[in-house]
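First the structure, in the form of C-alpha cells, and then the observations on it.
One chain of protein is taken out of this complex; the other chains stay put.
On to subunit A.
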Amino acid sequence: MSDLDRAIAQLRACRPIPEAQVRELCHKARELLIEEGNVVTVTAPVTICGDIHGQFHDLMELFRVGGDVPDTNYLFMGDFVDRGFYSLESFLLLLCLKVRYPDRMTLIRGNHESRQITTVYGFYDECLRKYGSANVWRYCCEVFDYLALGAIVLGASTSLGESKGLRPEQSSSTQQEIDEGIEIELLNHLGGVIDRFPRGQAKHVTRGSPSTKSSSSPATKTGPPGTAASGYSRGTAGNSSGAVLCVHGGLSPLIDGIDKIRLLDRKQEVPHEGAMCDLLWSDPDEIDGWGLSPRGAGFLFGADIVKVFNHANDLSMIARAHQLVMEGFKEMFDNSIVTVWSAPNYCYRCGNIAAILELSEDGSGESMLARSNGEVNRSDGGVMKGSEKVLLAGPARRYRVFQAAPQDSRGMPAKKPVADYFL
C-alpha cells in the first residue's frame, strides 16, 4: 500500500494525516494542478457536485450514493471548506483522490477557497485547532491558488444512460424502462426513481416549499426539480448535447466567452473584483441583465445574460453551486442554468436535502468531433443571431438526492484547550 493509499484510508476514517504528509500532498497536488488550464475539459460520463463545506460524513454519503472513486468520474464545484467541523479531512481526502486518480477527479475553485474567506469562516480556526499551527492552513491555501476556475463537460448524451451505483434491491425494475425521451430523472439515495420528466414537456412546474417548515428537522420529502423539462430542447434522443460549463458562482460582465476565462491569470488569491472574482461569487437571479450582488462581491445576472452566453459559447447549460437550495438542485431560466448543492442539512440546521448531477456518456462518440466548444475563436462575441433563440439540446440529467448521513458512531472527542478568553 502506497503512502498515498494509506493517507486515503486514514482520511476516509475521518482522521487527519500528519503535517509533513499534508505538505507533501499539497506539493504534489500543486504540480498536478499547475498543468491544468483555467477551464478543464471533462468528458462525460461525469457526476457534478456542489458545496461540501466540511461536512465530511455527508461527503461519505455522497460517495455511497454516487459511487466510489475511481468507479465514478467526479467534478466538484468548490467550497470544500469553512463552516463545517471537518473541512480539513474533507478537502484533504478530495485532494488525495485528485492526486491518486487525476483523470477521475476534477476540483474547481469556490469563493471559500481563499485565504481571506477561510480566516473568517472557520477553516483557519479548524487547522489551528487540529494541528496547533497555521502551517497546514498555509499549505492548503497554496493549493487553492492553483485550482481551476471552471470546467467544460463534453460528450454528455441527450438520453439517460444506465444508472450506475444502484443498490442491488433497487436495480431490478426501474432501469429497463428508461425512456429515451426522458430529459430529467430524479432518484433517491437508494437509486429509486422519484420522478421523471420527458423531453419537450414545456410546462413549468413550480414546486412548493419543502415539506418541513421547521428548520429543526430535515426535509423528508424530496420534491422534483425546481423546474420541469422545457420545450426548448431540440435534441434528438441519443445524440450528444451542447457542452456544459461548470463554475462555482456564475458569469461575469467581463467574460463574454469561455476563451476569456482561459486568458485569466488565476494563480493568486481570489481578488475582490474582476472576472475571476465574479466567476466565484456571482448568482443568477430573476432580473434583466446584471445587478449588484448583496454579497458585496460578484454580480447578479438574469436569464437574458445566461441565454446569450450559452448561445455564444455553444453551451446547452451552465452548472454552478454557491447557493443553498432546499431541494438540492434548482434549474432556472428554461433549464439553461442549474444550481447544485451537495451539503445536506447545511450547518446542522437548514433541513435541506443535497443533490448530485449525473451526465451520461454519448454513445456515438462523435461529440468530440462535432463540437468545438470553448476552443479558441469559437465565440461569436455574444451577439445573438436573429431574434429566435436557438438553444442546444440539454443533456439528459439524472439528479440523485440524499439527506444528511446518520450520526451514529461519532465518538465524543476530548475537550480541547479553550481559547485564551477562558484561561
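Basically, contacts are C-beta pairs under 8 Å (C-beta built on N, C-alpha and C of every residue); 3 or more make two chains touch, one makes a residue touch a chain; residues count from 1.
Rule of thumb we're sticking to: contacts and distances are computed from a predicted model.
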{"item": "Name per UniProt, for the chain absent here [options: \"Serine/threonine-protein phosphatase 2A activator\", \"Alpha-1,3-glucosyltransferase\", \"Ras-related protein Rab7\" or \"UBC core domain-containing protein\"]", "value": "\"Serine/threonine-protein phosphatase 2A activator\""}
{"item": "Among A:Phe91, A:Tyr124, A:Phe333 or A:Phe402, the residue in touch with the chain that has been omitted", "value": "A:Tyr124"}
{"item": "Absent-chain contact - pick from A:Leu59, A:Leu300 or A:Val338", "value": "A:Leu300"}
{"item": "Interface with the undisplayed chain - residues on subunit A", "value": "53-54, 82-85, 111-112, 115-117, 119-122, 124-126, 128-129, 134-135, 137-138, 141-142, 206-209, 213-218, 226, 253, 268-269, 272-273, 281, 283, 285-297, 299-300, 322-326, 330, 345-350, 352, 404, 407, 410, 412-413, 415-423"}
